[in-house]
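Everything on this sheet refers to the single structure shown next.
One chain of protein is taken out of this complex; the other chains stay put.
Lettered A and B in written order, each chain numbered from 1.
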Amino acid sequence: MNDAQADVRLAAVTKSFGPVVAVDNVDLEIRRGTIFSLLGPSGCGKTTTLRLIAGFERPDAGEVYIRGERVTSIPPYRRNFSMVFQSYALFPHLNVSENVAFGLRMRGMARADRARAVNDALELVKLDALADRYPRQLSGGQQQRVALARAIVIRPAVLLLDEPLGALDKMLREEMQIELRSLQQRLGITAVFVTHDQEEALTLSDQVAVMRNGVIEQTGPPREIYDRPRTEFVAGFLGASNFLAGTVVALEGGTAIVETPAGRASLLADSRIGDRVRIAIRPERLRMMRDDGLGLPARIRDIVYRGPVTHFYMDSAGGPLLSYQQNAGAQDWSVGDAVRCTWDPESAVVLDSGCA
Amino acid sequence: MRESQVAARTLRGSATAIAFFLIVVPILIVVVVAFSPNEYFEFPPAGFSWRWFVEFFRLANMRGAFALSVELALLAATLATVFGTLGALYLARRRGTVAALLQSLFLAPLVFPTIILGVALLLMYKTIGMPVFPGLLLAHCIVGLPYAFRTALASAQTLDPALEEAGQSLGAGPLRTLFLLTLPLIWQGVLSGWLFAFIVSFGELNTALFLTGPGLTTLPIEIFSYLQFQGSQLVIAAASTLQIALIVILVATIERVVGLGRIIRAR
Partner (left out) sequence: MRTPWASVLLVPPLAMILLFFVAPVLYLFWVSLHEASSSELYGAALTVQNYVGVLGDSFYLAIIRRTLGVAAVILGLCVLIGYPVAYFVALQPPRRRMLVLLLLLFPLMVSNVVRAYGWVAILGRRGVLNTSLGSLGLIDGPLDLLYTIPAVVVGLMTILLPYMVISIANTLATLDRSYEEAAQALGASPFRTFLHVTLPLSTPGVASGTLLVLLLTLSAYVTITLLGGPRSKLLVSMIYDGVTAFQWPHAAALAFILLALALALTALILSVLRPGRVQGTGR
């Protein structure tokens, strides 16, 4: 990706706070017009990375580029971005339209043009009726929309969002997720947002970067991150996962046969014979068959009914196994039953041993 | 157990009654006596009269002292507030030993014996040849600085740091952030600080004792001189009452604007 297509680029950026390395030699490229999310547990460095893009933190090493321009030493108020804060940070002493107009005022836009732009922005977030209210008179969801309007009205090169939906209740959050996505697509703004909610990241993003201890463990589209995690951490962070350890004993075309304590398993991999591997399989991909055929033998330990799916907790010689079965028809498994677990070869993934 | 609780409550109640009596009565007596119609001191006064207030404004030295005190307090409070607010804005988000040291330095005049400061300043002024009014003004600015600093700091620290960052994300540089965002949001703390600095300056004696000069006295010093040299006491009562009245008006006005809680907590 050349700079003409990358709206944001971080090159070998490192940032420490005292002895703690918050961001460790991170490289990042964000394509124009996409939604990019930084996902990870608290303390993984995602917020620091966002603030480095914004300029509220200066990197100890490395460079930050916005639209091809090196902005590493440029203060935030001269960078081409805007931000939606976790607490919304609406100015309490200004009303809604004054809040939204603030950025335009800083850019010297004439009053009449400002009024028009503010009106358009408020219409976009469906708050034009509340233009004269003050932030304290608004609900959480309304405040969040004002914060959004204020950020997009100035048409920034990149929009940064710091856990923007964290304070909203579940229903409102899902509603806002959809609205956010459609808004971004309408305006074509490049957006970077930080979240610890993996579901949110998968819903909203074009690209996800999973971070841990200041390092990006994997970047890619949501589907790829979910289906083909590269490390155990990524596999475990984005949902439940089954893990099996084993050794590659045979190769057939693109398929590898792995000998695990529970039995033989096959999966798509480009390993070599003799490699010790860890494989991950999503519970929804783990099929349960009668105990009279191929597959890894296991015994059902616990059955938990969950509405659309049922969770089956099993024990095998290779460790615990978890399977999600759709409740689409009759299910006649019971606790204590012996089963055989199988999966399609392309459903299993070999994890990088280095980053476990 | 009930008995000890009753005893405790009686103790507290009577201590409070005694304390309030002892604290407030002297002031009350002064105010009441100020309206006395006669020449000599008597309590309770024989009637009601404004004569001593009239006498106060008739006396040139009294008028002058009052005017000087007001002028001095206005300027000193404003200076103290400007400096104190600047210091507070600097220290609002800073931690660490240096920040703590600076904070102690700005608060030091609160606990340092002001009489010694007065002596020290007089000596320094004499050595460098400082004119009287500016010297006194600077002394009062120092004395009022901790008050202004303290309240401004409290206000600045309760400010959400995200607000200033939001301003920056929208393109506001440091100056515009300060004037359009920070100051409008902490103005109540700043105003409370101004109020305290004013009141402190208006009633200040210990530095004024040394730093006032011929023709340039403050009202408290004038009152003190009269009392020391047995001047007419009742004019003093009127002078004192005027001082008290001014403070009451000031506190009431600012309370309207800023709220009771803020004034109390600032102390």
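What we mean here is this: a contact is a pair of C-beta atoms (placed from the backbone, for glycine too) under 8 Å apart; a residue touches a chain by one contact, two chains touch by 3 or more.
Nothing here was measured: the structure is a model prediction, and the numbers come from that model.
> Need the list of shown chains touched by the one chain that isn't shown.
Even though it is not drawn, that chain still touches B.
> From the listed residues B:Phe35, B:Trp52, B:Phe106 or B:Trp194, report the one that touches the chain absent from this view.
Touching the chain that is not displayed is residue B:Phe106.
> Taking the full complex into account, what residues of subunit B touch the chain not shown?
1, 4-5, 8, 11-13, 15-16, 18-20, 22-30, 33, 40-43, 82-84, 86-87, 89-90, 93, 102, 105-106, 108-109, 111-117, 119-124, 126-127, 138-139, 141-142, 145, 149, 164, 174-175, 199, 202-206, 209-210, 219-220, 223-224, 227-228, 233, 236-237, 240, 243-244, 247-248, 251, 260-261, 263-264, 267
Methods note: only the chains that are shown with their structure count from here on.
> In angstrom, rounded to a whole number, how far apart do the mean CA points of subunit A and subunit B lie?
56
> So in the complex, the part of subunit B that touches subunit A is made up of which residues?
Contact set of subunit B toward subunit A: 160, 162-163, 165-174, 176-177, 181, 184-185.
> Could you list, by residue number, the parts of subunit A that touch subunit B in their complex?
Answer in residue numbers: 54-56, 75-78, 81-83, 85-87, 89-93, 102-103, 106-107, 150-151, 154, 160.
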